[in-house]
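Only one protein chain is missing from this complex, and each of the others stays in its spot.
Note that the chains take the letters A and B in the order they are written out, and that residue 1 is the start of every chain.
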Amino acid sequence: MNAVAVHTSRSPVRRLLGFNLLSAVVLGAVGYYVGWWLGHQIHATSLDYFGDTSQNDVALFLAYFVGTIGFLGGLGLLNYPLSRMAGRPASADHHEEDHRGWTRYIGFSTDHKVVGLQYLIGIGFFVFFGGINAMLIRFELLRPSPNVFPAGQYLTLVGLHGTMMMGMMTSGILGPFGSYFVPLMIGARRLAFPRIEALTFWLLMVAGVFLTSTVFYGGFPTGWTGYAPLDDQANMGMDSYIVFFALVGISMTLLAFNMLATVITMRAPGLSWGRLPIFVWSVVATAVLNVLAAPVLVTTLLLVLLDRTAQTGFFLSTQGGSQYLYENLFWVFGHPEVYILALPGFGIVLELLPVFARKPLWGYRLAVAGLLGVTLLSFTVWQHHLFVSGLNASLRPFYMLSTELISIPTGFIFVCAMGTLWRGKIRYDVPMLFCLAWVFNFFIGGLSGVFLSDVPSDVTTHGSFFSMAHFHYTIMGGLVFTFFAAIYYWLPKMTGIQLNDVLGKIHFWVMFIAFNSTFFPLFAVGFLGQPRRVVTYPAHLQFLNDWVSVSAFVLGASMLVFVANLVWSLVFARIPAEANPWEAKSLEWQVPTPVPSYNFERIPVIDSDPYPYGEPAPQMPTPALTPAVTPTGR
Amino acid sequence: MVATLLVIFVLGPHLPPGKGSAQAAGQVTDNTVLTAIMTPIICLIVVYFAYVLIVFRRRGDDTEEGVAIRGNPRVQTLWIAGTSALVIFLAGYGTWALLQSGSGGGQGPAPIAVPRGPKLPVQVIAQQWQFTYRYPTFGGLETSQLVLPADRMIEFHVTSLDAVHSFWAYGLGVKADANLGTDNVVYVKTRAPRSVDIHCAELCGLWHGYMFDKGQIVSSPAFVAWIGQQQKVFRSIAKYMPPYRTSYAPMPQRRAG
Partner (left out) sequence: MHTGRRLAIVAITAAVMAGLIVWYVAGFLTVSPPAVSPRTTKGAQPTAQLTLQTVAGLGDGFTQPTWVSYLVKNSSGQWKHSTVFDLPAHALVHVTVYQYDGASGLRNAFLARPQGVVGDTMTVDGKTLTALDPEDASHTFAVAAYHLVVPLAAVPDDAKNQCENAPCTLAEAHRTITFSFRTGKPGKYRWQCFVPCAAGFIYGFGGPMQTIGYMDGFLNVA
């Protein structure tokens, strides 16, 4: 195999034949059918039940696995490892210097800035489809009796919405903004493992396609939690869920290791841990959660895979296994998972507030302690998802305490945000509006969490729309709002083009109002007795549900305003952005736009934290006297 | 202050899940306490943000920067102490409320909060997709509807024959997951006769959203009469019924074929 990347000097025909997205799709499809065929060649007594069901799970799993390898091979991801294994010397070409023009965005690229944008577009695409599912769910719930979607299809919609959002948004900040800005913020020229960075992105995209393909295999009825034994009863569409989450788990783990290695080993001189931008701290905290939690998910799904194919009984109580084991393992991953979603949001808010309040971050150490405290505590709370499950009744008080304890470090983040605003000169730009919305939303999300953490109150709110409203306040209100804050804040640097301010403000206000109008009434709906994931509900709850549905449609429409803003600003208006439009003092804004392929001409030396706002002599990062050594060892 | 009083005396009594049982009433009190504690906090935070966002806004194209305050040890210590005290109090209060009688939540086969006195055992059997009920003290009678006597301590035994379900008797403030092979015990003290909405609160497959019904709490004589009537219906199937057990392992145990 040829390890040389595709260059623009080749003719268009030659370029089509190289390692690119086209060959990846072709080889992926070939691999899929090879796996499918292989699966049908396997015969064993324990697999006899396939004959009764005309559903061959082994074949579908193999199709997904071989298809994934085919896709990655076609993309060129295997070239380098294979050539090294064959004993060839490490190639000298610098993948960071990618001359393929725009086509590098649809292929294998090791430039962290390309991968960052790829992540943003890819995740945006799948999240958009996840949002459409939400719209369809709310459409169905316009009427208390079955409306348009049959019960089974409704459950698939619920599952696709939840799983897609959870799976994609776990990398929603670390993928795009972590990849792009962590090296820039710590004064590095690249990430520690550029090839692995590309791999994490493409794994996520493959996973997204696989999950969507569940509609061809009958969907899956379990929601994003995939509880046993329902997951074992399900159609082949369940396999799509399993492979999706497993690939997401692998992608998350690798991405997190990459981030940790980068931050630990590649910080610029002078950038001590006490000067690290708070966003980078949140990336570190999230990455720690990722590497400890995501492997549990991957292993658990492997056991489910074995239950579904090799007829093991890990999660079947009649076979010596236990559905409680699944619930425990899932939430050992699942609860850190929600903090994997929330922590980068904390980081973005605390990173942006100083810029727009023109003040240093208030209580830097407290904020770091908050992030690390949440990281630590989030591994001790998972059984609050099982308060009425009948499991470990004697541990209820402990989990109630640990769950409520986690609000202490979360409170640190909150007080730091409040302190940063005090005596500032607050500028209400679009990113700031989204950050302030986080404060509002997360406050409500946090307070509603108190009801869920309190066992007596949880008895009624558990598994109802109350808990659903709660986690939408923390995840959508907490993560998605900061995701947009990050987009409006950093996209000018990433693309070199300004976003339209008026459309941005319209987007914000419509989204903020519609979001609250959608999810606040759902607390009441849950309190009044509507369980989650139901396709029907009592007639007296119709008004509230209709209110919520209409608000949800407006919320969906606000996303179209955002898309319109992107299209207008990036395709038509194309007004070049200033290098530092927000007058930020952090390192990533000190590099020119567009960011040079090696980020820094010289590696900077850092002599303060990135928030010296309002201080007598602004301490800007100064270039080193001697050119820094380019990191090697690839 | 005013808001807190309003919450306690005006909003409090209307908080869910209502006072259909002692446990439900306990949850209402619990919700009232939580809301009451939150109210002054919400007021303080709202006032703080309203003040800060208006007073410290940039005026015009002012390029002046804010005041470089990097923290305040006293405020930080106070905040940590305050939130910690609050959290410890909440956990303590929640534990106390929980230990009264389990607050209507499923406590599993080894309950930690067992009320004193006589109890009427009622088994809830969840299956895809209906709840049925067994009354072990009435000869293992099984019924397709839930009827309970008023003013009695009920001991629910919730179990499942297949997937995970959750028995949610909303008006009684009862919720307990139903698991195959597990006995999930709940105590609830019924009050006056009324009807109770029952839902499944754990995703259990195709008809999860339709797994609802109405239960009845009736006077003691009406309950006795109803039992007699059900026993007549039950007679023809009685000889085929398995003896009452806290959980069942029905066939097929694995893949049907």
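Here is the rule we go by: contacts are C-beta pairs under 8 Å (C-beta built on N, C-alpha and C of every residue); 3 or more make two chains touch, one makes a residue touch a chain.
These figures come from a predicted structure and were not determined experimentally.
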item	value
Residue of B:4, B:72, B:132 or B:216 in touch with the missing chain, whole complex considered	B:132
Residue in contact with the excluded chain [from A:49, A:379, A:553 or A:598]	A:49
Residues of subunit A (touch criterion as defined above) contacting the omitted chain	49-55, 129, 132, 136, 145-146, 148-153, 156-157, 215, 218, 221, 229, 232-235, 316, 567, 571-572
Residues in subunit B touching the chain absent from view	125, 127-130, 132, 142, 144-145, 161-163, 205-207, 210-211, 213, 233-234, 236-237, 240-242, 250-257
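Everything that follows uses one rule, which is that only the chains that are shown with their structure count from here on.
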item	value
Whole-Å gap separating subunit A and subunit B, where each centre is the average of the chain's CA atoms	32
Subunit A contact footprint on subunit B (complex, rising order)	15-17, 23-24, 26-27, 30-31, 34, 38, 41-42, 45, 48-49, 52-53, 56-58, 62, 64-72, 75-76, 79-80, 83-84, 87, 90-91, 94-95, 97-99, 102-112, 158, 162-164, 166, 168, 170, 173-177, 179-185, 197, 199-210, 212, 249, 253-255, 257
Partner subunit B, residues of subunit A touching it in the complex	48-49, 52, 151-152, 154-155, 221-223, 225, 227-230, 233, 311, 313, 316-319, 323-324, 327, 357-366, 386-394, 396-397, 400-401, 404-405, 407-408, 411-412, 415, 418-419, 421-428, 436, 439, 443, 447, 450-451, 453-460, 462-464, 527-529, 531-538, 612-615
